[in-house]
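To start, I am sharing the structure in question, which I have written as structure tokens.
Note that one protein chain is taken out, while the other chains of the complex remain in position.
Think of it as A and B in the order they're written, each chain with its own count starting at 1.
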Amino acid sequence: MTTQPQDTVISMQGVHKWFGDFHVLKNIDLEVKQGERIVICGPSGSGKSTLIRCINRLEEHQRGRIVVNGTELTSDTKNIEKTRRDVGMVFQHFNLFPHLTILENLALAPIWVRKIPRKEAEAMAMTYLERVDIAEQAGKYPGQLSGGQQQRVAIARSLCMNPSVMLFDEPTSALDPEMIKEVLDVMVELAEEGMTMLCVTHEMGFAKSVANRVIFMDFGEIVEQNDPHNFFNNPKMDRTQLFLSQILSH
Amino acid sequence: MNDIAPPRTNPFAADKILSAATQFLVVAAVLTGGYMLFVTTQGNLEARHIESGFTFLGHEAGFPIGDSLISFEASDSYGRAFVVGVINTFYVSVLSIIGATVVGVIMGVAQVSHNWLIAKLAEIYVEIMRNIPLLLTLLFVYGVVLAGLPSVRRSFEMFTGGYLNQRGLYLPRPLPLDGFGFVLAAALIALIGAVALIIWARRHHDRTGVAVPSVRIGFAMIIGLPVLTYFVVGAPLDWELPALKGFNFKGGLVFRPEFAALLLGLVVYRGAFIAENVRSGIQAVGKGQREAAAAVGLAPGRTMQLVVLPQALRTIIPSTTNDYASLVKDSSLAVAIGYPDMVSVGGTMIGQNGQAIEVIGMWMAIYLAINLVVSLLMNWANLKAQLVER
Partner (left out) sequence: MAEVFVAAPDLPPPPSTVGVIGWLRENLFKGWFNSTLTVLAVAFLAYAVPPLVSWFLIDATFIGDAETCRAAGGACWSFIGAEFKLFMVGTYPNEATWRALLSGVMLVVLFVATARHMMSPLVAAILWLLLPIPVYWLLGGGFGLEPVEPSRWGGLMLTLLLAVIGVVVSVPLGVLLALGRRSRFIAIKSLSIGIIELVRGVPMITILFMATIMLPFFLPEGVELGVLHRVQIGIIIFSSAYMAEVVRGGLQGVDKSQHEAAAALGLRGWHTTVFIVLPQALRDVLPPLIGRCIALLKDTSLVIIVGLLDFLGIAKAASQDPAWLGFDAEAFVFCAAIYWTLCFSLSRYGRSLERRGHGAFRD
């Protein structure tokens, strides 16, 4: 199925979310077009993780609309499952299935969700493992891999479902410094191949080199968004300036 | 350059002598103590005219046993009486293991349910049963619950031709006639067929991606085929009905209140502990696992089957095997309510001939043998359960 380059992949309109009485997302309006690479940054507690988790319904929004690839996210399970097939997510703590081999981790969803025969699924899994440069670990278990290797496997696992959007929730925050680069390299390659990405991260170097939009969130709202050059050099809001001065000072 | 030889260990070094001497002393102390114990015991036994040795097992028992799976008369031997006890121990242990597992799994899963009411009720059940002694529960069930049953004359009659009263639950006993062999054959065929179906379904799924609900079909076959055969062959079962003769019912299958109380008490008590194991096993599987499964599109049922349960079982199985071992030991409480298990029967035997040492020895041997089997199973399960790590 071909999509026009300017098609909107994700549309969030007037989205609000509460955790109990705590108003965690306030009036979020966001349009993500095909092929866009968006970095979301902000202080902790600003709601950035919650925002992207609403996109694949790991969190439920209470007001507003979220539409992903033409399907609106409601409590209808069919819509939720369809959305989750289209949207891939990479977690901060990898969340690989420890009781399955790397190959089985990747093949699990294609076999049971897309109902692909095992041999086909495993062959496809191997190609993705090769893509993230970790094919030789296919028979190992997650516990035998380093953090960076596990995260690359996690990325491959999401890619196996052929998503049209990839969500990254602080993918490098739990990694030792020397492993951050290998994961970022994979993400850069993905971006260059045209994958639509939303990335919550503190890696500002990645934002500057890869993103075509940077969104700054604070206290549940989108404070400012711009292309990286203008975002980092000419921040408009005082909050943004404060945040940038804090994180870029070291 | 000459190789320097390693220093020769001095067999007479001070600490070596010390350790050898300590071991020698310990062994000597144990042997001496053992010998003194032996002599004293001999003397005491003689003074009380108590026999030694196992020849008593051939003597006539002289007491009846109320609840036995094999035939037993008072004129049978002590040995046979003990065997009856051992069989009963196994019988009630196996049934209570099955029952407690069912209860435990249901209550454990209920505790992690999203439904607040169900979770709270399960929690209350678990917290109550775990903090009350088993014997108390047992005596309560036996003394209060079962005492509420009607007398023999006023038996509660059930539509299947069964009767419920203080002396027990009486049900018709099935007597197989000619032709019942076909039903058994059908059951066997269904079992083989179900297994073959499940294996084939897995291969089919691997090949084509199509999932066939083979487990459900298999179950239906195992139950349905024999039942169908039964009716087709013309219902080849006769029934021995319990009938009131004098003061008691005779005939049919009997489930005595002692047995029922013991079974119920054990199931309800251990079920709470197994529920705790199940609950903590499931909760130990991190939220992230469920989220990752959901993010990749797996439905909740598949998530449970493929991601949560395999990981949860790794902690549930070892601790539950422990509970099974405890259940077998707990069955010895039968002596408190008069169900003739191994300890009950043995206790009666000791009361009659005083040969406590032999009987206690037999108990220990059998319980230790059971424990050994359970230990081996647990070690095997533990090995299988280990996650492969670097």
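Please note the rule applied: a residue touches a chain if its C-beta (ideal position, glycine included) is under 8 Å from a C-beta of that chain, and two chains touch if they have at least 3 such contacts.
Everything numeric here is computed off the predicted structure, so don't read it as measured data.
J.: Which candidate, A:26, A:114, A:140 or A:208, sits in contact with the chain we can't see?
T.: Final answer for the missing-chain contact: A:26.
J.: Check each of B:23, B:75 or B:305 against the chain that is not shown and name the one that touches it.
T.: Of these options, the touching residue for the absent chain is B:23.
J.: Among B:60, B:73 or B:127, which residue is in contact with the omitted chain in the full complex?
T.: Checking each option in B:60, B:73 or B:127, the one touching the absent chain turns out to be B:127.
J.: Just name the one of B:139, B:189 or B:244 that touches the chain not displayed here.
T.: Checking the options B:139, B:189 or B:244, the one contacting the hidden chain is B:139.
J.: State which residues belonging to chain A touch the missing partner chain.
T.: 16, 18, 20-21, 23, 26-27, 62-63, 218-221, 223-224, 235-241
J.: Extract the touching residues of chain B with respect to the undisplayed chain.
T.: Those residues of chain B that touch the unshown chain are 19, 22-23, 26-27, 30, 37, 40-41, 43-45, 113-118, 121, 127-128, 130-136, 139-140, 143-144, 147, 329-333, 335-336, 343, 347, 350, 356-357, 360, 363-364, 367-368, 371-372.
Keep in mind that, in the parts below, only the chains that are shown with their structure count from here on.
J.: Chain B touches which residues of chain A in the complex?
T.: Residue positions touching the partner: 56, 58, 81, 84-85, 87-89, 91, 93, 95-99, 108-109, 111-121, 140-141, 143-145, 154, 157-158, 161.
J.: Considering the complex alone, what residue numbers of chain B touch chain A?
T.: Those residues of chain B that touch chain A are 205-211, 286, 288-289, 291-299, 302, 306-307, 310-311, 314, 387-390.
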